[in-house]
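A single protein chain has been removed from this complex, and every other one stays in its place.
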Amino acid sequence: MLELKNLSFGYEPQHLILKNISLQLGNNHQHVIGLIGPNGSGKSTLFLNLVGVLRPTSGQIIVDGQPVKYHKHNLQALRQKIGIVFQDSDQQLFYSIVQDDVAFALNNLKYDTTEIQRRVQEVLEELDIWPLRKSPIQYLSGGQKKRVAIAGILVLQSEWLLLDEPTAGLDPDGRKRMAQLISHLVARGQKIILSSHDMDFMYDVCDYFYLLNAGQIIAEGTKKTVFTNQQLLENNKLEQPWLVKLHQKLGLPLYNNAQELFDQHDSM
Amino acid sequence: MLELKNLSFGYEPQHLILKNISLQLGNNHQHVIGLIGPNGSGKSTLFLNLVGVLRPTSGQIIVDGQPVKYHKHNLQALRQKIGIVFQDSDQQLFYSIVQDDVAFALNNLKYDTTEIQRRVQEVLEELDIWPLRKSPIQYLSGGQKKRVAIAGILVLQSEWLLLDEPTAGLDPDGRKRMAQLISHLVARGQKIILSSHDMDFMYDVCDYFYLLNAGQIIAEGTKKTVFTNQQLLENNKLEQPWLVKLHQKLGLPLYNNAQELFDQHDSM
Amino acid sequence: MLSIDKYAYSNRWAEWSPLTKAGIWLGLMILAFQPLLWLKFSMLVCVAIITVRITQVSWRQYVKWFYAILPFLFLSILGIVFTVSQQKQDLLIACHLGQTYFGLSKTMLPVGAKIGIQAFSAIIGTYWFALSTPFTQIISLLHRLHLPDNLIEITMLMYRFIFIFIESCEQIYHAQKLRFGYDTIGLTLHSSGILAQMLFQQVIVNYRKMELALAAKLYDGEFRIS
Partner (left out) sequence: MQFKKILKTLLAITGAMIFFLLAFPTRVQAMHIMEGMLPPSWCINWYVISAPFFIYGLYRLQKIIQSSQKNAKVMLALCGAFVFVLSSLKLPSVTGSCSHPTGVGLGTVMFGPGVMSVIGVIVLLFQALLLAHGGLTTLGANEFSMTIIGPIVGFLVYKLCRRFKVNRSVSIFLCAMLADWSTYITTAFQLAIVFPDPHAGVMAALIKFLGIFAITQIPLAIAEGLLTVIVYNLVISN
């Protein structure tokens, strides 16, 4: 379980980017947690605080009951517990060959070669990029690079996976495959925290939401609580997913995802 | 009117990226033309051919009845007729202050200062960024940068405006404002060609579509013709916009945009 | 832009051991430098044909790679054979200025021709190597030569980063060109300056983002190379 207690952060103390944030992540009913908010609301900064790259100006992060300490050793442990994949794939791939890059983090932890090979193969197969293992990264598509970047973190087998804008730049097919990948990971027990501007995607994929704006948690709750509040979303420059709009404006039932709606209709 | 006649392009002649493309852009009923297709289908390459950065391996581009010639003088004229805004704003903003950057093209063309000032003011006001004219670009949001990039092309008052992924990286509010901006530009006579992975956005904004895949035009037509063909879209790794899905799966009428659907329902 | 790199990964001999290929390259260099002209010449022809066959590059593209260096070769050889002399009979195509003659030296012409053929065969040999050996194999070669780790790690990272920079370089260049930034010599210089400065800014931007990614991947100061 991850807990933030009165966390504030600012590069300069008088300009806080995150303001007194308290939240608990990883209660029983939460598997994929969505972080939504307009540009500049502090989502990425919150992520960087969570993985210990940025250090809170005040307040605490508590992981499994233990407050995070900022010594090298503790940080290493933290980052094995919480992995993060950033938005831009190019800036997180350092080797030229897919399998070398995916093995990078394990090499840094000095795992032995057979274990590294085993884990790399496992992850590449899981992400459906095993055939690319020897490909040069510079000739991959955006969606493929994204998968390699995710693989490079998944090999750590961290309990938590933070994904910052995982669908940015992906085409409709890539977006669909990303949604499938996330459900697959969740099904095998991975806990995920997501941030994205794509409300329809977020609505489909996440089961609990935090709405962040101007560095504060404005609202939290299940998809129904957060997204049916049209006024709240508008005030925070967000939009309702179309399933919610249909529910509210056309009086259809509120479905959890598009599949559900169309399945319902097919069976009628 | 823009016309492509049997246009093929490849960096190496044996690997064509665009294959024998023929199309006519700018017939009477077309104001916003949408170019859709999965990643790597050749959309950006087609754009670069249209503005004369890349030279077709075979075939011709015909502008207002005249085949494009690749001499410096002709290219200059072509680029005043067809302006392009690329996806990544950061790679097309050259100065640190907004108004300097917007004036770049006019300065290069040696327009006189009062004319430059007049045009820059006009465009900044039109795009609603006049208050930002003296702001440093590095502190603008993604949506604002996008507007500055568009302003830098609009000052040329070109007949055609090509927009490559105009909503990439924008939050829901930025996306909505981009749609408004496009309708505004169209209303005052600007002809626009758009490419984007956001099918809902494209469906809302464009009135004629070309579907590109593997360098070939697979289909063309109005939004109704192209998007009601589910099989076609699936074969080309695209998705149906949700308005079309509702029409086909739930039997609702096919609305042109979300506004229309909800207005219809409010008035009932 | 780096089309050679693409062929290096996709050619038919890409999987061959880099040591074998390095050995063949060395052999080709010896053939290029040995004195027999006919041997140089036949090596040149054979290797060119082999290169084109295994990479399936078009002859047109293959010849294009020579365009950039031909002027240099030509100028160098001109420098070798051009001379001044008091005696007209030393020279071919002599013209005189006062009592001295300018022209092509009869003794140096064969030398120039020999150097020309030698350079050509050596270049063709190296092109074969460059076109058939993926850069990752070069890295492993450097590793086997026991060069310092720091050097190899930086080479490896540079290779990866070059592609990031080339992509943004092309994007910036196109955007400038389409806004008439390269229409005159003055503008070209100015725009090139902006281009270089923007690329330099990307050094910083990339570095900041990479720092974060390195932290996430538990980087401990060493990029291991197998």
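Residue numbering begins at 1 within each chain, and the chains themselves are lettered A, B and C in the order written.
Note that in this section contacts are C-beta pairs under 8 Å (C-beta built on N, C-alpha and C of every residue); 3 or more make two chains touch, one makes a residue touch a chain.
Computed from a predicted model, the values in this text were never measured in an experiment.
Interface note: of C:37, C:50, C:113 or C:157, the residue touching the hidden chain in the full complex is C:157.
Residues of subunit C in contact with the chain left out of this view: 1-2, 4-5, 25, 29, 32-33, 65, 68-69, 71-73, 75-76, 78-80, 82-85, 90, 105, 107-108, 111, 115, 118-123, 125-127, 129-130, 133, 135, 138, 148, 150-151, 153-155, 157-159, 161-162, 164-166, 169, 182, 185-186, 188-190, 192-197, 199-203, 206-207, 210-211, 214, 219-221, 223.
Please note the rule applied: only the chains that are shown with their structure count from here on.
The touch graph of these protein chains is complete, with an edge between every pair of chains. Centre-to-centre separation of subunit A and subunit C, using mean CA positions: 43 Å. Measuring from the averaged C-alpha position of subunit B to that of subunit C gives a distance of 38 Å.
Residue ranges of subunit C in contact with subunit A, taken from their complex: 5-6, 9, 134-136, 156-157, 159-160, 163-164, 206, 209-210, 212-220, 223-224, 226. By the touch rule above, subunit C contacts subunit B in their complex via residues 3, 56-58, 60-61, 168, 171-172, 174-181, 183, 187, 191, 194, 198.
Against subunit C, in their complex, subunit B makes its touches with residues 11-14, 48, 51, 53, 72, 76, 79, 83-84, 86, 88, 91-92, 94-95, 104-105, 108-109, 152-153, 156.
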